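One structure, pasted below without further comment.
Every protein chain except one is present and positioned as in the full complex.
The chains carry the letters A and B, assigned in the order they are written, with residues numbered from 1 in each.
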Amino acid sequence: MTMRNISPGVWFILPTMLLLAALIVYPMLSTAELSVTDANGAFAGMRNFNVAISAPSTRLILFNTAYYVIGSVVFQLLLGILAGILLNQHFAGRALVRSLMLIPWVVPGIVAAMTWAWMFHTDYGIINYIMTQVGVISEPIGWLTNPNTVMPALIAVNAWKMFPFVAVMVLAGLQSVPEELYEAVRVDGANFWHEIWHIMLPQLRPVLVSITLLLTIWALDGITIIYSITGGGPANRSMIFPIQIYVQAFEYFEFNRAAALSVLYFLFLSVIIVLYMRVFAAQEKD
Amino acid sequence: MRDRRRTLLISLPVAILVIVAVFPFLWMAVSAFKPLAQLYTIPPQWLPDPPTLENFKNVVFQSNIPRYFINSLIISIGSTFLALVFAIFAAYGFARFDFRGRSAALAFVLIGQLLPTATVIVPLYIVLNYLGLINTYLGLILVYLILTLPLSVWMLTGYFRGIPKELEDAAIIDGASQLGVLFRISLPLVTPGIIAVTLYSFVATWNEFVFALSFATEKEMKTLPIGLAEFSTEFDTDWGAVMAASFVMTLPIALIFLVMQRMFVGGLMSGATKG
Partner (left out) sequence: MAQVALNGLVKRYGAYQALHEVDMTVEDGEFVVLVGPSGCGKSTLLRMIAGLEEISDGTISIDGRIVNTVRPKERDIAMVFQSYALYPHMTVRKNMSFALKLAGTAQSEIDKAVERAASILGLEPLLDRKPKQLSGGQRQRVAMGRAIVRNPRVFLFDEPLSNLDAKLRVQMRAEIKELHQRLGATTVYVTHDQIEAMTMADKIVVMRDGHIEQMGHPLDLYDRPANRFVAGFIGSPAMNFIDGRIDGSGTTCFVASDGTTIPISGRPGLSKGVETVLAIRPEDLTIVPENHSGAFPALVSVVESTGPETIVILASCGTRLSVVVKERSHLKIGEKVWLHAEPEKMHFFESTGDGCRMNI
């Protein structure tokens, strides 16, 4: 193959592909290598994996991760779909409300984390105050220190942060539904709930499938909120998989064990990524 | 009558939605302007009386936040710009040419965009350490390309595809070279895309936490998100300062958002739907 025969397109993408290879492919291969060697670089077989998996905290961490991801995605979708449908209705000030709704999405993750941590504060937090005033709870709860409330609190923060994204996508999906379709079902005698059930949700299905997969990937990558609010505590009750990788590597300096965890983590994620790409490719074709 | 019922039916959920979305942000702003004594009261005080700039003074004069702010600015701008330069060529290549391996390469870019940061921090640390790039601007700028480059390529490819092929054919007939077509015809026409990509990359790097936490450990090199997290220690947190610093950190993002709201939402959508 001579230089002349190579499409100019290849030359255009080459620098970027090399850069990405250096930043992504090389580290991933290197992770794989680290995961089967020991600190001195000698081959260690599956030892790192065994140690990492047999650690007493593994079950709890897996449970936490599933809890956090499922909880986050469910509430993000629920809130986002409701908000999207709401913002598709006609009412005064709709444009303003649409912009305001984007605030959680726009605010930096760390700022959201800090602000909610302050709101969840046991003694001086506004949430405990409002809830005791309304009578939902009788006395202040240590939301972030109580092992039973820490995950729900963190899920609430994550749901708040991401629901505008779902709402925007749902809104876009709904706006692509021709107005005549609504008029047609109204002529056929449908009420608002029929409209949601028979027109909106079926039209949104492809959007929702890809959003769900995206939200899952993002929730699995959710270090920022949890690490900055609780650091995985109390007593590992909010420790999730990616934070464990960070902790192993940068707090215990167990790089090989962290690499083994990374490999497991990546294998699991790649299932979701492949699913997403298949859905995505199918949608591109339409 | 029906209309009024409908208005009521919609107003209530809309009001709840607005409160849920806006309240934490407002509470942060309000807390930032409260003097120490009014932050820690039971029951909490709704509004600062009188508002004070004390917290901001602490943040600006007695903390490292100003330095972190500048670090964040340098790293975000550097990485955004670098990604843009590479992405312009790559996106053009993807949008305009058909070659063997094209879809595989595009899929790889998409994977890069989806790949969680935690999978690569360990080896990246080793590589950066080996190259002496831990705690340097260059180190973080390069690492942030993982966030900005795939996204920029992906978004710009969409914009370049939107340019009619005939325009480029016309330029070739007029005697332009391949690069001439890109710089004289296509690039000027994707200006909105360039702006959207720039904003998006800037925001993504400005907010980034995990890489900064792992690769910028020295005081001189830390970025704003890390600085913010530092305020809060297990035993003693100056919540007034944290809220003031949060306010400062949100400001550039809020400004960008206010000025370019339409573009931002458009970018969010194209960035999101396409991965």
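Assume contacts are C-beta pairs under 8 Å (C-beta built on N, C-alpha and C of every residue); 3 or more make two chains touch, one makes a residue touch a chain.
Note that the structure is predicted; figures quoted are calculated from it, not measured.
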Displayed partners of the chain not shown (whole complex): B
Residue of B:V22, B:L36, B:L106 or B:I172 in touch with the missing chain, whole complex considered: B:I172
Missing-partner contacts on chain B, residue numbers: 164, 166-167, 169-176, 180, 184-185, 188-189
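Simple rule for what comes next: only the chains that are shown with their structure count from here on.
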Complex contacts: residues of chain B adjacent to chain A: 7, 10-11, 13-14, 17-18, 20-22, 24-25, 27-28, 31, 39-44, 86-87, 89-90, 92-94, 96-99, 101-102, 105, 107-112, 114-127, 142-143, 145-146, 149-150, 153, 178, 203, 206-207, 209-210, 213-214, 224-225, 228-229, 231-232, 239, 242-243, 246, 249-250, 253-254, 257, 261, 264-265, 268-269, 272-273, 275
Chain A residues within the chain B interface of the complex: 6-13, 15-17, 19-20, 23-24, 26-28, 30-31, 34, 82-83, 86-87, 89, 91, 97, 99-119, 121, 123-126, 129, 133, 160, 164-165, 168-169, 172, 210, 214, 217, 220-221, 223-224, 227-228, 241-243, 245-246, 249-250, 255, 258-259, 262, 265-266, 269, 273, 276-277, 280
